[in-house]
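With one protein chain withheld, the remaining protein chains of the complex are depicted in position.
To keep things simple, chains are lettered A and B as they appear, and every chain counts its residues starting from 1.
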């Protein structure tokens, strides 16, 4: 009986010691710990969306004039600048996109409409994303819509279904 | 024959001993207390005292001491209890011998005779020598039975004298207590050796300069006593 009791005590002690060792000493590597959303701050200039290896990339250029959505689309249609091209940025937006008009629906939820003379249906998916995101951003900059507003591109060949920018 | 003074408080014991001793031819005067006994000794002479130790009033030991102060009258103690302390105390008080009650008349009678023989100066041992013996400061006259120290006579009771004569007869030779008991007390073999020890103490007190460092009567441990060597 004494032996059994002693055994139990030893077992308890052993467990405790094991726990202690498992907890370990010092600073041990950890898994990734997630905190608040990323640091965010104001941006200056004109925001355009170009492509890098098929991905949408935000490009900021110093503001030259009016930062209206249509102007931004005109800059987008002009393609990457030299230094941007050097960094591997491309654009699938055809240069014939310009001139465009951007109108917003009468009601708040109606979204934006981009009218162009280029065939809207012939635009690649990437080009559509570039246009939608750039217009939405520009419209949001001006303050009369938010960035997730659906955008409808209308060309002489008809309208594309409204789309939202994939970058939230 | 002899005058016996019997001091015994119990009437029946007194009567019995008186009867028996008288039949042996002694003249027995019996009294019941120590005071009466001492009074009797003052007026009448006796040859021997038979003294009970357990007495009303003055006890036997005190009576014994008083008799010793009066002279060298032989004393035989009657002890009711065979109590060692009583025996030793009685012997130290000066008694010559003792018997334990109940005692048969012939036993007591034999002791009385032995004591009386000592008093009578029956110096068998000393008989073959005459004249004075000089042992240092001690002078022993075996014929006259006188012992003197530095010229002054020493008063010795009969038993004490007999013991000294016995020891000084063979100077330097050890005598065992049993030998001395047989020779002096005539006790046969079963005597009480304390008789010898007590008597030696008394003799030493009278003849030695320092009783605790005796010169004349020396103790030989494990054997007995020895006279000298000086």
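One rule holds in what follows: a contact is a pair of C-beta atoms (placed from the backbone, for glycine too) under 8 Å apart; a residue touches a chain by one contact, two chains touch by 3 or more.
Simple rule for what comes next: contacts and distances are computed from a predicted model.
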Of the candidate names "Signal transduction histidine-protein kinase/phosphatase MprB", "Protein-methionine-sulfoxide reductase catalytic subunit MsrP", "Carbohydrate ABC transporter membrane protein 2 (CUT1 family)" or "Putative ABC transport system permease protein", which one corresponds to the UniProt protein name of the undepicted chain? "Signal transduction histidine-protein kinase/phosphatase MprB"
Of A:51, A:89, A:112 or A:153, which one is in contact with the hidden chain? A:89
Among B:25, B:102 or B:151, residue touching the chain not depicted: B:102
Where subunit A meets the left-out chain, the residues are 2, 6, 9, 12-13, 16-17, 19-20, 23, 25-45, 47, 52, 57-62, 83-84, 87, 89, 137, 140-141, 143, 146-148, 167-168
For subunit B, the residues touching the chain missing from this view: 10, 12-13, 15-17, 19-20, 23, 80-84, 88, 101-106, 176-178, 188-190, 192-194, 197, 222-224
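Quick note on the criterion: only the chains that are shown with their structure count from here on.
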Need the CA-centroid distance for the pair subunit A / subunit B, whole Å please. 149
